[in-house]
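Part of the complex only, each chain left as placed.
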């Protein structure tokens, strides 16, 4: 396995072993903190194939460090359990075969306690490795450590999606937490923001960590465009529903319309009309729908149909990145402790909600940048092999760790998927 | 809901309220004892649609008493939780809609602790009801209590099937218990036992509890026949495998052959060839195959194909009952604590293993006896509506409570099912 090529030398992790270990420990603790509200029973559920049980996430995060750092780099390392390589391998064919994804919810064993023991085992071995690895090995190790930390942050976010889906599927509608922060803000009317076209550089090019799929930085030619000042709200999306949006094929892509019919979609995921009022499921339990909040849990098909209905379009990922690059990386991230998108508040001179709140669907299929090559070996499977049939989303969400997101970050999902925190920002050509 | 018509007045339950309550408590305790080896995680797993998670069984057993005794008979009874009527209804359309069976494994909530609290709540209310019910009500109540007790015993047995399937599905192959009884017996050669034909009465007709499907007692005309002296062993079944049994369509029913192809069957369920040796999964964990033990976890299709290969046939349920009626109701039941079939030992003047060890496939489809009518109301759904597409099995198994089984007991499964303790006894016409 080669070193990950996109890990830059200047990163904090490389600067100091102590700093690296501190960051590792902080992120690991955060994973456990996210699980604290769960019962033992909650750890095991997989309410659809896209979901992984929380226990599996916790084990797989650990597997990543064991597989890509301890096994190759720590001489004499004894794996915690011989079967875990198979059980907790997500999709790395170069590592070996994988326990079938749709059956992750059937793994009563190992127990939660055993999975935490696995965690302890790896944490201790990793601390030793970081402290004692020869200087010549450290840069390679640091790069992998950084990848593992970012990998764990991605799974922290997925864990929240999955817990939400599991809880929403249960007729008892349990709340993940009762003490979440709440916002009283209102969403102002959309202003539009103009961006001049021309040749722009996109992709990660600076210091700090980035995933391989964010590079190489390269130039693209953009036209003049405008971007909406905030995300589309529940109220705005409801107007689409009221106008028959889910029943008018002319608004939909053909594959989207087939999905609407097959799945019987009539509203975003987690909306439920009960006794004349719309309610939605949140990580804080069921709530009344707030018209000012950004609409979330919509698929690409719904985002695209909504944009068509409004006579606009979604931005390309390059337009989005061009607009976001100069902005401060601030917003409703996981640290804000809403775990839900919040209303944008009053309009401003710059587009609001670009970072945090919700991943924003772009009209760009997830394909390699010019000059991209996946790294050799197993870590090369991290991103590159998924570059077909998916769409790019940008900006992070209320479930993303703040220090995990940047303007060049490319998230990707299939156009029919809805269980992640995804929303809609409109764009239009500026003639 | 009418009283169950097949509950006889002479039964112990009816004789004394104290005796009834004692029996209720003993059976309830036994359910909990069966769950003691389980971790919290084990309670939630459903490895296929036919399986229910142990937690669901525990809740549903309780639901039965709450739904059919407390709600209709206890004035002012307050249900433990309003959603449980829906969540733990198995298939009683007259009670209301049912949470989808294949998704029982997704119910992280209620937790195990909550399900046991439900149990306590119902146990206490039921004790009060039994103690205080007016004398006029008691006979009806006693009949339902007896039905609920037998219902719980059926689920005790299913719980063991389901735990076994869940554990066998897990690559870690955990053992349910490490301290099970073991047998060193050998299986003697099969002798055959002759039974004279003529007009015989079959079906339940005596004292004591029986399910509605065991009656009415009625006469049938049988030919002379012979019954094998014991169950078919693993060694005998292996000869069928070695002779290409799973690859020779001429030995199979057409639907059976289609199943073999579709499922890729090459041996009974839970057999696994590893490094040149056959191993099987048991409730005591993986073991080497014992050639003398009765072959188990075979479908009707396999039992039928094996019999054809041997030039014999399976018995009809009436033949089986005729042979079993005079025999003592003794055998390897759950109380023997093997939780696995054991070798028959030396031959005898009477067929061995008729009771216990394994349910025996008969060649009789599960249809109503002449004169059978399902009871009115919800309890009428207990047995009658399943009288199509299934086959009758007789005799009980190593997972059946001894006092739950009798000669007239009609168990039934689909011909492709294999996860229950089912085996093969041969028969032949006696010309």
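When the chains are written out, they are named A and B in that same order, and each has its own residue count from 1.
In this section, contacts are C-beta pairs under 8 Å (C-beta built on N, C-alpha and C of every residue); 3 or more make two chains touch, one makes a residue touch a chain.
Keep in mind the model is a prediction, meaning the values are calculated, not measured.
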item	value
Identical protein chains across the whole complex (2 displayed)	4
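Operating definition for what follows: only the chains that are shown with their structure count from here on.
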item	value
Equivalent-chain rotation between chain B and chain A, CA atoms, steps of 5 degrees	180
Approximate Å spacing (C-alpha centroids) for the pair chain A, chain B	47
Contact set on chain B toward chain A in their complex	39-47, 55, 83, 86-87, 99, 103, 105-112, 166, 169-172, 174
